[in-house]
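Only a single protein chain was left out; the remaining protein chains are all shown in position.
For chain A:
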Amino acid sequence: MIDTKHIGLRLPTVSFEVEKGRLRFFAKATGETRPEYLDESAARAAGYRSLPAPPTFLMGADLDAGTMTTLLETLNVPIGRILHGEQSFTYHAPVCAGDVLSVESKISDIYGKKSGALEFIVKDSLIKDATGETVLEARSVIVVRNPQENAA
C-alpha cells in the first residue's frame, strides 16, 4: 500500500521552455498537419504569437523534468505498474513557442479500491507564465496495479 502520509507532498517546481522544434515533433507524432501548428507565419496569421502548444502538450513539462520519476520513487511505485486513469486541463491563456513556464505540482490524494488491487494517485499542477499568471491547471489520476498475493 502507498503511504498516505504523502498526500499534500509538493514536488519540485520545474521550468519548461516551449520550443518550436518540440512542437513540430509533437505535431508529427500526433498526425497534426494544419499549418498553424507547424508554420510560424501561419500561426501568426491565425492570431497566435508563435506556434501554439496543442491542448495536451504541456504534460511534457513534468515528464521532461523527471517529476513523475521522482513521484514514483518517493511513493515506491514501480513504473511498470502504472496506468493513466484520468486527465483534465483547465485553460486560462494560450501557450506558444518561446514561452518559459514554471510547473508547480503536488500530490492531492492517494486512495485504494478493490481491496487494494488498485490504488490511485492524484497529482495537481499549476502551470504559470513568466509573469506568474496561471495559464493552465492540470490534474492527473494515476492508477497503480498491485499484484494480488493470493493469486494462483
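Rule of thumb we're sticking to: a contact is a pair of C-beta atoms (placed from the backbone, for glycine too) under 8 Å apart; a residue touches a chain by one contact, two chains touch by 3 or more; residues count from 1.
We take it that contacts and distances are computed from a predicted model.
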Chain not displayed: protein name in its UniProt record ("MaoC family dehydratase", "Superoxide dismutase", "Glycerol-3-phosphate ABC transporter ATP-binding protein" or "Peptide/nickel transport system permease protein"): "MaoC family dehydratase"
Footprint left on chain A by the chain that the document does not show: 22, 25-26, 28-32, 34, 46-47, 52, 54-56, 59-61, 63-64, 78-91, 94, 145, 147
